[in-house]
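Excluded from the complex is one protein chain; the other protein chains are retained at their positions.
The chains carry the letters A, B and C, assigned in the order they are written, with residues numbered from 1 in each.
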Amino acid sequence: MRILYFAWLRAKIGTAEEEVAPPAEVATTGDLITWLQSRGPAYADALANRAVVKVAVNQDYVGMDHPLAPGDEVALFPPVTGG
Amino acid sequence: MRILYFAWLRAKIGTAEEEVAPPAEVATTGDLITWLQSRGPAYADALANRAVVKVAVNQDYVGMDHPLAPGDEVALFPPVTGG
Amino acid sequence: MAIRVQAEDFDVGAELAALSDGNPSIGGVASFVGLVRDMSKGDGAGGDAVSALTLEHYPGMTERQLAAIEAEVRARWPLDAVLIIHRHGRLLPGDRIVLAACASAHRAAAFEACWFLMDWLKTKAPFWKQEETPDGARWVEAKEEDEHAADRWRQQAP
Partner (left out) sequence: MAIRVQAEDFDVGAELAALSDGNPSIGGVASFVGLVRDMSKGDGAGGDAVSALTLEHYPGMTERQLAAIEAEVRARWPLDAVLIIHRHGRLLPGDRIVLAACASAHRAAAFEACWFLMDWLKTKAPFWKQEETPDGARWVEAKEEDEHAADRWRQQAP
């Protein structure tokens, strides 16, 4: 599973993109974030406040209960500020 | 008193501009239109429906009871269609 | 004062750039360009073909009224710059008729003020359109929907 990070999530985690293989019990986007938080202090800090973490799966916005499949492209990012 | 006509009012009356000297009892814009209507069939026809005659005095919109002074520039025209 | 009544065409890109040039506190510019349509707005199904449009205006009153409306939008909305260019004379389908543009630090102010200007221009600026159609020249009639659009702004506080 490919994970992309943008803006200050990218900066805090320290990478723009990584391949991860979460354990089988990680079934949803919410599960994935919980699992990522356990990967170290940078992840824990970046993902501490879920109210400011937006999730897209395969380039569409999804909620925290969205089911995940192995080949998914998951993106985590703060609220957008374009325009 | 100078009177200007625009658009189909100008076309129907047959002139864009004229100097008139209405009698003393012509005190308001409404009086002026009534007096103009008496000046011939072209005027009567052009001014028949006051709902579609707009009046400006000295380049500001006014109503039919606006008082007139001898040196006024009075303009009569249909509802505008610019923009 | 950014008001022009002219027969000549205008360069939209240059005008909009000039509006915000040198003022980096402007967050955005909302604008509207009105164009000559090749069809009259007939009541019912479509209209007649229009081969040209002639805009008559009231020189002097036009500028005076445009200046008044510019003052009004500046009083109602926090604007950094306002531009109104309105053409007169004979125009062809596709030609530009009017440009209204409002620059502001605030997007909503820019949109509202620009829309208000266009609604106002349609109902109060002393211009009159005459269309050339297959049946001859014809004065365009004022539309009730334009009056309703303009009335809207009386009720709304900005």
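Throughout what follows, contacts are C-beta pairs under 8 Å (C-beta built on N, C-alpha and C of every residue); 3 or more make two chains touch, one makes a residue touch a chain.
For clarity, every value in this text was computed on a predicted model and none was experimentally measured.
Among the displayed chains, contact with the absent chain in the complete complex occurs for A, C.
Check C:Met39, C:Ala67 or C:Ala137 against the missing chain and you find that the one touching it is C:Met39. Considering the whole complex, the residue from A:Pro23, A:Pro41, A:Pro70 or A:Gly83 that touches the absent chain is A:Gly83.
Looking at C:Trp115, C:Trp139 or C:Trp153, the residue that reaches the missing chain in the full complex is C:Trp115. Although one chain is not drawn, the whole complex shows that of A:Ile3, A:Val26, A:Leu47 or A:Ala75 it is A:Ala75 that touches it.
Mapped onto chain C, the interface with the missing chain covers residues 11-14, 16-17, 20-22, 24-39, 93-94, 105, 107-108, 110-111, 114-115, 118-119, 122, 149.
With the whole complex as reference, residues 4, 6-8, 11, 56, 59-61, 75, 77-83 of chain A touch the missing chain.
Note that in this section only the chains that are shown with their structure count from here on.
Because contacts link the chains in a way that matches no line, ring, star or complete pattern, their graph is best described as other.
Seen from the C-alpha centroid of chain C, the farthest chain centroid is that of A.
Among the chain pairings, B-C comes first (most C-beta pairs in contact).
Centre-to-centre separation between chain A and chain B, using Cα means, comes to 72 Å.
Centres computed as Cα averages put chain A at a distance of 48 Å from chain C. Mean C-alpha positions place chain B and chain C at a centre distance of 26 Å.
Contact of a single residue of chain A with at least two other chains is seen at no position.
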